[in-house]
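All protein chains of the complex are present and in place, except for one that has been dropped.
Then we have chain A:
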Amino acid sequence: MSNGALGRRTVLAGVGAATAAGALTACGGSGGSGGDGKLEFQQWWEPELPDGFLRGLMDEFEDSHEGITVELLSGPYAATKEQLIAGAASRTMPDVMGLDGAWVNSLAEQKALADLDQLMADASYDGSDLAATVEFDGAARMIPVANFPYILFMNRDVLSKAGVDEPPATREEFSAAAQAAVDVDGNAQGWVLPLSLEAPNGVQNDVMSWLWANGQSMLSDGKPALESPEVQSAVDFILELDEQGLIAPGSATLKEQDKVEEFSSGRAAMIVDTIAHVNLLREGSPDLDFEVAAMPRSEDADGEPGVTYGSWGIGVAEASENKDAAWKLVEFLMSEDVNSRIATAANAFPGNSAAVPDSVEEDEVIKAAFDVWQSGTPINEFVGLPVAEQLMRDFAEQLQKTLEGSQVVDQALTAAQETWMAQF
């Protein structure tokens, strides 16, 4: 690592020391590996995969690529993000990194992400099997390795008792099913809306998914369009659910994990969740009888159904001195066989369009989710937006105010539109 890099890292640590204890303790990238054939691969995937799975894949890669070794740098999602942002500033990023689409704009703005189109061209790689790429400035910066659709999870026990035997296809049916569940079981909640400001991704997964399911958009010509009738309709619907007492209390501080706990404990009849949690639900609550279905739509919706999704994306550091080897690792992970195995292990759908995870054949829930995935259009309009997490937080704050009753939906959307526009 250069002295300059060391100095910049020290400075970043200083920001933390002067602001909030612990806030930046994760600062400082791991440092580039240099050109010695040793790759650093930073991600949050390893803790979420079966023990030893990712290391096993790396061993396979090393065996088939003599002279290249891979050091895994694994940590929680939030810590990974902070370390990458700090590493981007100090040009001490790992060679290969796991990415969330919401980070791409900021990292690419810092010129920290390599042009993957160029790397593909240099390696004569045929990218036709890649299901998607995330671009910035006209070049691919991230490739989704594994995709996690956010769809409707339903507690069969609770809903059957309430006389609901079919998944709700429309918002009206959803509202009726939630009401029936609450009426039949006083301890049950109809739906859970996590709006924590610490991790505001509930705006993307639990709020905007209603809009995107209709095939509608929160953007117009790439700019925020939050005051549109479509967005208003989605927020109005959520407010109606709240007014009917169908949303679990405590939304303002609930996080995704709280939502999953509410569902796994049988207190929530329905949630919008990722299929990555299927195993978690089964292990945590073996008796939980649940199924999955597509997000309900408005009765008058005529757009292509959108399926909200999150990704484990991958990118290469612009500052890496070993880009050729880094691309080899990306290529390995995106190959049909390996990508299929990753998707199976993670309960995800593959980034390689030719790959089919074994779990689709073996698991009824995953099969149903795969049908939903294939019948809709993957959509996540926050991917590639500037300061995407802050946009979600701004929206969550306005929604919190609205649910508290201190403003109406019009005011919330106008305020959110103003704060969003300031970021564009």
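Following the convention adopted for this analysis, a contact is a pair of C-beta atoms (placed from the backbone, for glycine too) under 8 Å apart; a residue touches a chain by one contact, two chains touch by 3 or more; residues count from 1.
Throughout what follows, contacts and distances are computed from a predicted model.
The chain that is not shown carries the UniProt protein name "Multiple sugar transport system permease protein", picked from "Phosphoribosylformylglycinamidine synthase subunit PurQ", "Multiple sugar transport system permease protein", "Transketolase family protein" or "Cytoplasmic protein". Here the missing chain is touched by one residue of A:Leu73, A:Ala139, A:Ala176 or A:Ala199, and it is A:Ala199. In the complete complex, the residue from A:Glu62, A:Glu109, A:Glu291 or A:Glu331 that touches the missing chain is A:Glu109. Touching the missing chain, out of A:Leu73, A:Ala225 or A:Ala252, is residue A:Ala252.
Between the chain not shown and the residues A:Ile85, A:Ala178, A:Val307 or A:Val383, the one that touches is A:Ile85. The omitted chain makes contact with chain A at the following residues, 7-8, 10-15, 17-24, 81-82, 85, 88-89, 106, 109-111, 196-200, 248-254, 267, 387, 389-390, 393, 396-397, 400-401, 404, 423.
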